[in-house]
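A single protein chain has been omitted from the complex, and every remaining protein chain is retained in its original position.
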Amino acid sequence: MRFFSDNAAPVCQPVLDAMLAANTLDTAYDGDRWSKALDGAMSDLFETQVACLWVPTGTAANALALAAMVPPHGATICHAEAHIQVDECGAPEFFTHGAKLLLVEGHGAKLTPAALAETLGGIRDDVHQVQPHAVSITNATEYGRVYTPVEVAAIAEVIRPRRLGLHMDGARFANAVAHLGCSPAEVTWRAGVDALSFGFVKNGGMGAEALVFFKPELAAATRYRRKRAGHFLSKGRFLAAQILAMLEGDVWLDNARAANAGAQLLAQAAGERLVQPVEANEVFLRLTADEAAGLRAQGFDFYDWGVGEARLVTAWDQGAEIVAPLAQAIAAL
Amino acid sequence: MRFFSDNAAPVCQPVLDAMLAANTLDTAYDGDRWSKALDGAMSDLFETQVACLWVPTGTAANALALAAMVPPHGATICHAEAHIQVDECGAPEFFTHGAKLLLVEGHGAKLTPAALAETLGGIRDDVHQVQPHAVSITNATEYGRVYTPVEVAAIAEVIRPRRLGLHMDGARFANAVAHLGCSPAEVTWRAGVDALSFGFVKNGGMGAEALVFFKPELAAATRYRRKRAGHFLSKGRFLAAQILAMLEGDVWLDNARAANAGAQLLAQAAGERLVQPVEANEVFLRLTADEAAGLRAQGFDFYDWGVGEARLVTAWDQGAEIVAPLAQAIAAL
Amino acid sequence: MRFFSDNAAPVCQPVLDAMLAANTLDTAYDGDRWSKALDGAMSDLFETQVACLWVPTGTAANALALAAMVPPHGATICHAEAHIQVDECGAPEFFTHGAKLLLVEGHGAKLTPAALAETLGGIRDDVHQVQPHAVSITNATEYGRVYTPVEVAAIAEVIRPRRLGLHMDGARFANAVAHLGCSPAEVTWRAGVDALSFGFVKNGGMGAEALVFFKPELAAATRYRRKRAGHFLSKGRFLAAQILAMLEGDVWLDNARAANAGAQLLAQAAGERLVQPVEANEVFLRLTADEAAGLRAQGFDFYDWGVGEARLVTAWDQGAEIVAPLAQAIAAL
Partner (left out) sequence: MRFFSDNAAPVCQPVLDAMLAANTLDTAYDGDRWSKALDGAMSDLFETQVACLWVPTGTAANALALAAMVPPHGATICHAEAHIQVDECGAPEFFTHGAKLLLVEGHGAKLTPAALAETLGGIRDDVHQVQPHAVSITNATEYGRVYTPVEVAAIAEVIRPRRLGLHMDGARFANAVAHLGCSPAEVTWRAGVDALSFGFVKNGGMGAEALVFFKPELAAATRYRRKRAGHFLSKGRFLAAQILAMLEGDVWLDNARAANAGAQLLAQAAGERLVQPVEANEVFLRLTADEAAGLRAQGFDFYDWGVGEARLVTAWDQGAEIVAPLAQAIAAL
């Protein structure tokens, strides 16, 4: 059983159905009716006028979002363990043409307003240093932690005087919203977020993510950058259809709730072993090499996380019932 | 009826079937068995050891190929009407970090050895001028013209003394091979091609193209560049499956033959109106504004091409029978 | 005797004197009083508020100017033989992060409003094509031709509706103004120029050029780009001092007048041989290989210009008297 990544999960049926339905004659690129429906569907979901672009990967969404806010001679502030820093092979630097990532530490891969303020305070306002133009936070974080609307707003408050943009890497945005029980608007633009990488691939999609601009004017140049980066698929209707299928009937929320529920079951079994509170669909726990080997011998596949720790990830198709065997195996350690 | 672009055609059934079949649990990125099978399948097809990377778009394939051969301070020589110059919003410049495209004229968007030699001769070998590191040709060209193996070899001959790389944009490679009736090897590496963007999307695929390196060592850095550019899809198995499905049983050739046959029927109907010989699946013909309006009134959709000309493109699903009504309408003009 | 380039000429005495005078204790970078005086001195010269940055080379000035106006996914329109296209090893592409140069033909390396309008008309307003954001003209041109204020204004008129920036490469701006007899303002901002690379090195300076922004707000980001490009010299006072010395007492104009006068003498001697009207300090003339060899045997050094033509360049230290021997030698051919 797979617990190493939600990236490896299958595609859910509504997405497959929508793709098959999209296989009818239509115009190329984003001239089709599915692509044209995206802005409206996302604006409805977020209760405000947004501009939404489909892209095939979260890396593309993140890097395009940053490029829309940060000039080549600028910088983005993010956590030292942010996906954009450690897992995208320099995509932000590629798309922004070399803007720096300025790194901040913090438990659970979360930025705190205090740490952010300290970093900002250490940057001289002269031409010898790159000046920050944006902050990027991940929600849920790389450690499965969730920023509340209040926490996001506190970060926005710190950067407002310097007019920095605020980007949210939402590769697991659905898991965060499912955990929070708030509206998508509450934890994004109402809290100060300017651009969201809204992930679907980890949550049952196949190859489509939504880049949502809450300041729609940021989208204009991004449309050129998307094409220039080779991310403007000629049969874009198949990407738009995926996203629309996920939004319809709240498939995105249902899928995330299932994954979160699976993680909660594992968390209960892990008890004192937990390294991080479990708020989304990732469980970090202490596990000796022997214990890890034991679980693997029972057919459970997952990543070690440094020495003596492990990471378990549940996906949309791994609700509480499905993960019960692993929960029992952990409890039995 | 659609004749404006093969980009807008539907996805063929073998590709859809393969995608559905790939929707089983497997590892992420390119660790799955479909992705792992690509090198072998392509090496078989090309009768030599190649390295093959899937990417979602032809623009990504082209730009990555050039980045593998041309440093930022170098240049690629291509036709003035090459897709990489006029239709990719500067993707080659983005991926190569600013390498120039040096443009050469030529009928039918074809480079001739003579024109190429003249361009090379005009470049001073000093640090004030960017030095060419590669030549890119499109086969079939943007005007539906086909380079024969002999013609490709003649170009390779011109650039060999300067050790330039040779890239082939094969967005319609299948149509070219179908026209030539030669082996894929003959018109590529045996004629001197180092890297091929092997297109499937215009030919019945959904969102997968193959970047084929005949010098496999060029692939190593490209794997990083692909990730960095956001083109390393986490569910890459769905891209690999598309390509494998197209290769199996020569679907790629059958589809291209159908499209070519449709174009031939239109060519016969167009007769003296033809502006270019029809060798692949594009037909360029003289058409007055009134004639164009007349065809459109009958439900045929296509692009004007400058003043007094038009472009008709047939796709894999538009064989001779399907295009017969348009052929008759043209003949009746 | 040197006629191959004004780049090779010595540095004039006022510049040397000013540099020696600047060798006193002062602050670093551009905090010194010479650097601080630049904006004022240039604003006086141009009769309007400008922002002026020193840089060590014309290539840096040109590339920074374009980077201030053109995004990476945009383009600059220039002449096919513009220095920025053929002699800067891709500096514009480096500084703009890959923005294209779209090339226009024209006699004497001059852009005409008609050719410019035709180029603009051929660019589709969609995301597949890079959109022009600026035009760059060289005054005096690479063929020693001069744009009049009326000609510059006509170009500005063409691009105004599309809000393109207008850059003037003034490596030989002094020679152009000396020829025109107009005010510097007249042929720049009053005619629609937004940024000028004001050259001093070819005209008696050592290693300092002025990048003059007539829209001072363009300078803000450029200050970061200058540092980032390694062009923010810590002893910048020696660059500022050079420029101020050239402005003081109109040394820049006197030097240019001398060079132009030398060129005029050569032009008179060349008579029917001239390929281009001589308006600045460059003379292009027909010369057989034997004739060229003959002149070289007499000690005159210059460049061949293709087959059967040659280029003679006079510098600030080569007024009419100095060039008389060459003029006589040409007349005697």
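To keep things simple, chains are lettered A, B and C as they appear, and every chain counts its residues starting from 1.
Keep in mind that, in the parts below, contacts are C-beta pairs under 8 Å (C-beta built on N, C-alpha and C of every residue); 3 or more make two chains touch, one makes a residue touch a chain.
Predicted model only: the values in this text are computed from it and were never measured.
The chain we do not see here touches A, B, C in the full complex. The hidden chain makes contact, of the residues A:87, A:157 or A:321, with A:87.
Touch with the chain omitted from the figure is made, among C:195, C:229 or C:287, by C:229. Within the complete assembly, B:228 is the residue of B:110, B:145, B:202 or B:228 that touches the hidden chain. The missing chain lies against chain A, touching residues 72-73, 75, 86-90, 93-94, 96-101, 103, 127-130.
On the side of chain C, the interface with the absent chain consists of residues 2, 4-5, 7-11, 16, 20, 23-29, 55-61, 63, 88-91, 94-95, 201-202, 206-207, 224, 227-235, 238-239, using the contact rule stated above. Where chain B meets the omitted chain, the residues involved are 71-73, 97, 127-128, 130-131, 221, 223-228, 232.
Just so we're on the same page, only the chains that are shown with their structure count from here on.
At the chain A-chain B interface, residue numbers used by both copies make up over half of all numbers present, so the two copies contact each other through mostly the same positions. Our note on geometry: chain B versus chain C, Cα centroid distance of 42 Å, whole angstroms.
Contact of a single residue of chain B with at least two other chains is seen at positions 88-90, 94.
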